[in-house]
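The complex appears here minus one protein chain, its other protein chains still in place.
The block that comes next holds chain A.
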């Protein structure tokens, strides 16, 4: 408890009465401007609570007299953004793919829009730059499984590969080893033959024979593949599931049959088109 309040001669102020070993505490009031600023913040808070959503309630919260909601604000912002893009988006929707690629202005917009959609929806499997990874095709090179023209890319994105969509790209590589069509030794022989197409192994007559019997129908006599059937080119040294002997052996023994979802319905028409343009321009487009 303060005991004795004195007047300090040097500063002309009162002491608080607190004293420690002869050191006395001056009672210096807060600066007036500070005090009033503090009062102003209290008034501000009260007004704010009245105007904006603030206090929690048992069944919700105080709504505030302005009716403000950050959710509504977000919706409006998204609408405004869609509106500002509408000029280009509408044109892209109405323009054939081949024509978009020829108009620099539309091409630029489609590249930017496609890039953004790619980074959100595609990069998880195909990588940020489209370089892919084992099982997920590289979109930057010129090796296409289902075709690299604008329309083929568009169809692949729209309907996907080996999924439940009626129009999705369908084909099936048989499980030669698992289903007993070929023995392990036969699979090994045909593996050597397949590798020999890109000069990575020495073929045996047995392997060549099995290839002619089992593989030619889809992959072609020279192993160039068939984009109609999604049969990969086996002769170009580019591999989706790895080009070492073991990986190729597994591809034949177990088969692979990777799938891709249909984006129709998840993404709007204009975004699908922009994605096709972007993927086509990544480098492999024909």
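Convention: a residue touches a chain if its C-beta (ideal position, glycine included) is under 8 Å from a C-beta of that chain, and two chains touch if they have at least 3 such contacts; residues count from 1.
The rule is simple: contacts and distances are computed from a predicted model.
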item: UniProt protein name of the chain not shown, from "NADH-quinone oxidoreductase subunit E", "Cytochrome c oxidase accessory protein CcoG", "Predicted small integral membrane protein" or "Transport permease protein"; value: "Cytochrome c oxidase accessory protein CcoG"
item: Touching the absent chain when the full complex is considered, from A:104, A:180 or A:265; value: A:104
item: Candidate in contact with the missing chain, chosen from A:125, A:201, A:267 or A:281; value: A:281
item: Residue among A:67, A:96, A:184 or A:237 touching the omitted chain; value: A:237
item: Chain A, residues in touch with the chain not shown (by the definition above); value: 10-12, 101-102, 104, 107-108, 111, 127-131, 138, 140-143, 233, 236-238, 281-283
